[in-house]
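What you see is the complex with one protein chain gone and the rest in place.
Moving on to chain A:
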């Protein structure tokens, strides 16, 4: 027997959990402290926002909300590596990436607050909205990437799935499409170890999830998803390949869901507390702060100022969200089609008349 092909999966890490910079070739971002400080500030803002959103849900001011606690490095790593004209196809908790791309905090709240206007968000108008049916965003991103390729545009699409989503057909079909059409895209797997109550090991006995990309012949690596520098560097390199017409890549970012799946979930039913406690020592914000502090770029005073600024910004977003105008009943109808069909126009008139009656 002879070997016809062999593969390996590399693991990329620059920042250890203790905030030490490791690795032979350090990327320039590792010492671009102005950029790293602004990234750190966005990470803290995202976490402040996240805690507030959970609190809003607990007090009945927000619907079910999917927390992003612990995912700040990987999400912002993706968002900050992308160009504005690239297309982002998220799942439903990648707020850090979206904030970097210009989505407003209040728009995330609008969406989880049961208002479609949240998905008409700021930032790149071509980005996909949140995608609840798991992994279907991957084939949408593949379609976007094919559109860019056919038009000869130097743009790429980036999709995100979780460890659970990596089991789904759309993820695997997107890998296959990316391979067959040599698409300018990056398929991210944000492996946070839990798909609601099902642990990573029950999704697949494969040693890595990244290796699913090898089936399509795509360069596939694992990165430390709690290490902003590693995520940013990996995504940036994958995008460069995409722009150069070299095709798609798969990146599995290893992180941990420190929160419940959503506010409707109670992870204590299935997940041991000590596992979560253990995961906290690897979380991304702490290690970035340690690194910046060790480099003389951060101190307690700056930290306190930042926490204060973040609170003010989040409070302002909450204020904006709570004071948004009421949606009109006609909005239900107005965006169904380019032109309202005759029978739907009748239903709209009826709904508006009923609304007027109940108001009057």
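Some points to look at:
Everything that follows uses one rule, which is that a residue touches a chain if its C-beta (ideal position, glycine included) is under 8 Å from a C-beta of that chain, and two chains touch if they have at least 3 such contacts; residues count from 1.
The definition used in the following text is that contacts and distances are computed from a predicted model.
Missing chain, UniProt protein name: "Alpha-ketoacid dehydrogenase subunit beta", from among "ABC transporter permease", "Alpha-ketoacid dehydrogenase subunit beta", "Predicted Zn-dependent peptidase" or "DNA-binding transcriptional regulator, ArsR family". When the omitted chain is restored, the residue from A:120, A:275 or A:355 that touches it is A:120. When the missing chain is restored to the complex, the residue among A:61, A:140, A:200 or A:241 that touches it is A:140. Residue in contact with the omitted chain (choice from A:33, A:128 or A:243): A:128.
Touching residues on chain A toward the chain that is not drawn are 87, 89, 116-117, 119-121, 125-126, 128-129, 133, 136, 138-148, 150, 157, 169-170, 173-174, 176-177, 180, 331, 335-338, 341-344.
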